[in-house]
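Right, I'll just put the structure down here and ask away after.
Removed: one protein chain of the complex. Kept in place: all other protein chains.
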């Protein structure tokens, strides 16, 4: 049994999220140069149950990114999780590695893969990779540790522009959100005269009672009708990534990353105690040679234009999470655990009354 | 012309905000021992235009609070504002003063008043008062600096339990939110077997286009119909305060305070660049003599109970902001500036379709 | 009895602090445009005992600073104290007010004075003043609240360039450090081809047992010989301010401010539990109109040049604290409390053996 095929995205079903226009693919790859790669690890009996994977966001070739880092920032809404590289991002704001997302116990392998990718790019140097995680142990037989360093390397190497697969794919393969199957979601916004803002989430958070779609609290009705185990409500995590070609400095990008949390709130997150809601934001427009010294110039946006970026992030995050939920269909995993696809039709009925 | 009388609160008009029960007054004063005092400064020509004031949240008598501080935490969603005492709250988590809210330029007078209140309570000692602010210069003639230290002292001294006046009152007198008149709002939740969570906001943030009531994005329709100046959309601030009698430690209270931002997101905040969305949370259940030394015991909540507190804060914050908007009617201020009351009937029509 | 006259600075007695050259006055005013103003409040019986004051660091005219803010950052080593304006510095990194230092209970009056200074400069607007404090209640009769808003305003208005008075002056009048009288101290360093780094401290921290002069731990010998009350060892605070004309961005200035703590460590600070060791750093070279919008350029230093700035701050901070201790002679205050001048001759004997 292969992974379930993707269902329609939210916007194709008539939902809208704010009034800003999306980019061509309504995806993080709408930011020029940004690529995404997924490796889905899916195993079925008699080989054991594998429901995991890895996703890489690659803003430039690995060697080039190392030699001319971009500027970035990070923010934490609730920190029961991991995003390696965060300490350095917070201190110096330099993004010199792809951003790798995977399951909790495989962060080390994602880290190792970035080192290998760097060496393969001809740079034998030290690096602090950026690797984030969520917990997919509800569906994946984590004891098998299916994912390998080679899988993570393949996700980096295979990253491509254009449309981005969502839902049950890559790092999202085993993830669930607010009691339902989710995974990867993405969305973008175009700001006239400024550039593009793209968001990608690895969504694995919250309880079913809190679901809000299109702002409407539908969680109570979802919970009333459900038959699946409430164990899925115990939290989880959400890694959110913003890419943009708008020039922002490191401090601003921290602030941009922080707005991802406001998008999560719109869909019902209260940032559970055990949840790792951890974010980063990267500008492809602010780069410097890593050997830069002396006095250099950097451009950044001022005034009300920053508010436009903030709004774009909140709107795109809300849409990305809804995409992750809408696109992902039901998955059965280890021990027969079921993560049900969100009943989209019923929800659309409720909110369109 | 006196301040406009209060309009109905949101819940009395049929709105609900989550499924947790409220306290008796649906106010921060539902937390045992917590009192609120307002001094409204309202002047009209020919005396000049005054639309400002001060609000004090007093969790215990000033002297007693100093001698046996409570435990607290603070969090910043966007920091273009002020909450004095924050540095000490972050470091030691001790709340030893009332929490005073007022307009930006009068923070110093609020600070001075806390010192005077401490001395009046017989404690001639040094103190780091907690004073927060928002900017009411759209309506108030700030050049007149109406508010005095004596006003702030009167707010502290006059604090009382029971129902809390909302909207155009105290520090909220001159405040506006998302293009409409707002001010003070409050709400509470009761967690079975744990205690009460109360929230009070001084709401002065956001743009009209972003308003969400009951989760429904009504901003576009509001903007389409409005005739008032969009200058009100330029940001502002929101101070949010949580009081609870549930035992939480200082680190947990930082995390509790952070959830206020998620409630603001539900009503439309994207945390504007120029906004001071600054929060604190205080537990009345964790107190120690300020002279405590050696090894002491402290109780705190663990596991899923923390999530219940988080949910209570998000729900109560959403309701508190909507109360501030619903209760406050139109105010005309300095230079003829108008902050229109939210058209509640139209909105109820839209969301109840 | 007037305040004791200043004693010699450390460098004039042969001490050195690293190998970088100082500026002309070895003071924060060596940074072009930076001025310092002190108002000393000194009262003796029968009028009561006053040992307090206020110091203002004024990097530009008040109105001009408001219209074209500088860039700044803040950092906290131990946060049992106050530096208003910190939240906004952390968020936006804009310095739009003078930096006022005073005693704990008078922060509100310092705040009020900045508002008045702004209005006097023709800007009727809202502002978040930067006001820091230490506790001088060991020497000053704080019940009298001698310092007024007018005093703080006079310190701002009277700020001047050139040599800076140290020790028992301005905000330093009633302060003590590591069991001995101290107060204001300053020092500067010139970085070839980059610019000048100036540091000013309001020193009021630590215990006598920890004193290190020239790196040598002399505390044990000081304590062995002393007859004064160890109550002076209970902590206190230290506000440290860096000004520089080297271009640094807001995030870098946070990091620069953090290095003040390393200078304090060199003279013996362990950052006591009750101490407010709170710092800020400002670059006069990075300014923008407060109305700036769209995309702007900002220059900043990269690579090893940052390390030179860090070293300059640590060396200058160490020297500034030693200046504060060396210059300040014995002061007797309220209730007959004595803060003894550091026995400089004995210490020089010990460390020059």
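For clarity, chains are labelled A, B and C in written order, and residue numbers in each chain start from 1.
By definition in this document, a contact is a pair of C-beta atoms (placed from the backbone, for glycine too) under 8 Å apart; a residue touches a chain by one contact, two chains touch by 3 or more.
A quick note: this is a predicted structure, and the numbers were derived from the prediction, not measured.
> Of the listed residues B:64, B:157, B:220 or B:249, which contacts the missing chain in the full complex?
Final answer for the missing-chain contact: B:249.
> Out of A:37, A:72 or A:85, which residue would touch the omitted chain in the full complex?
A:85
> Touching the hidden chain in the complete assembly: which of A:55, A:71 or A:137 does that?
Missing-chain contact among the listed residues: A:137.
> For the chain that's not shown, point to the residue among C:101, C:134, C:311 or C:328 touching it.
C:311
> Considering the whole complex, not just the chains shown, which residues of chain A touch the missing one?
76, 78-88, 90-92, 103-105, 107-113, 115, 119, 124-129, 135, 137, 142-143, 145, 149, 273, 276, 278
> What does the interface between chain B and the hidden chain look like in terms of residue numbers?
Against the left-out chain, chain B lists 91, 93, 247, 249-251, 255, 288, 291-305.
> Touching the missing chain, which residues of chain C?
18-19, 77-78, 207, 209-210, 212, 214-217, 220, 234-235, 255, 258-259, 261-266, 269-273, 303-304, 306-307, 310-311, 313-314, 353
Everything below uses one rule, namely that only the chains that are shown with their structure count from here on.
> If you average the C-alpha positions per chain, which one ends up nearest the average over all of them?
Answer for the innermost chain: B.
> By CA centroid distance, what chain is farthest from chain A?
Farthest chain from chain A, going by C-alpha centroids: C.
> Between chain A and chain C, tell me the centre distance in angstrom, where each centre is the average of that chain's C-alpha atoms.
45
> Could you work out how far the Cα centre of chain B sits from that of chain C, in whole Å?
A distance of 34 Å separates the two centres.
> Two or more other chains touching the same residue: where does that happen in chain C?
91
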